[in-house]
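Step one of this worksheet: look at the structure below.
In this view, the complex is presented without one of its protein chains, the others remaining in place.
So, chain A:
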Amino acid sequence: MLLVLSAEHRAHLGCLPRAGGAAVGELGRLALEQLRRGAAPRACESAARKLNISVDIIQHGVEGLAYLLTESSKLMISEVDFQDSINVLGFSDELNKSLLQLYLDNRKEIRSILGELAPRLPSYHSLEWRLDVQLASRSLRQQIKPAVTMKLHLNQNEDQTAQVLQTDPATLLHLIQQLEQALGEMKMNHCRRIVRNMK
């Protein structure tokens, strides 16, 4: 599928040929840094001085490139589609090649950055467990009550939470049985068929 670039995007990217070959490499690097760490006006200013181009052109170029790389990575467009999409900009072959290389080299990393923006539920991190036997309590002496105490570590939006839970032996075996069934589902024909056909 082709990438559709709005007039504004095309205008931003239109600065690239004026910047020159070496500049494109530098702008690419700045665009990636922006995706990794956010906007860095100082870096743009120093690049502008180094390359002897105005700051505005640098900034537009960086934004245009960032958008181009993000959209292409998000949609995971093929090489051919990428080349066709940027052809409309009317750049030189050399520039097209550099852009394509920039895309292919960094696609994986950009996708993993975008993956972190997706809505997420608390996710499993790890589990610690401990075997306990309750021998007595304030209300009852001389007991033998086995229990498994667990600490479930979860990640939620970069915070780690730990929850202390307890269960008895019978429930533990039930949990294991149920979760093993869950794991087995991925190996069933139904799931395999869907995974195969959805690529």
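Operating definition for what follows: contacts are C-beta pairs under 8 Å (C-beta built on N, C-alpha and C of every residue); 3 or more make two chains touch, one makes a residue touch a chain; residues count from 1.
Keep this in mind: contacts and distances are computed from a predicted model.
Asker: Write down which listed name, "COMM domain-containing protein 3", "Centromere protein I", "AP complex subunit sigma" or "Phospholipid-transporting ATPase", is the UniProt protein name of the chain that is not shown.
Answerer: "COMM domain-containing protein 3"
Asker: Write down which of A:A11, A:V88 or A:L173 is the residue touching the left-out chain.
Answerer: A:L173
Asker: Since one chain isn't shown, list which residues of chain A touch it in the complete complex.
Answerer: Considering the whole complex, chain A reaches the absent chain at 74-76, 111, 114-115, 117-124, 126-127, 129, 131, 137-143, 145-150, 152, 154, 163-169, 171-176, 178-180, 182-183, 185-186, 191, 194-195, 198-199.
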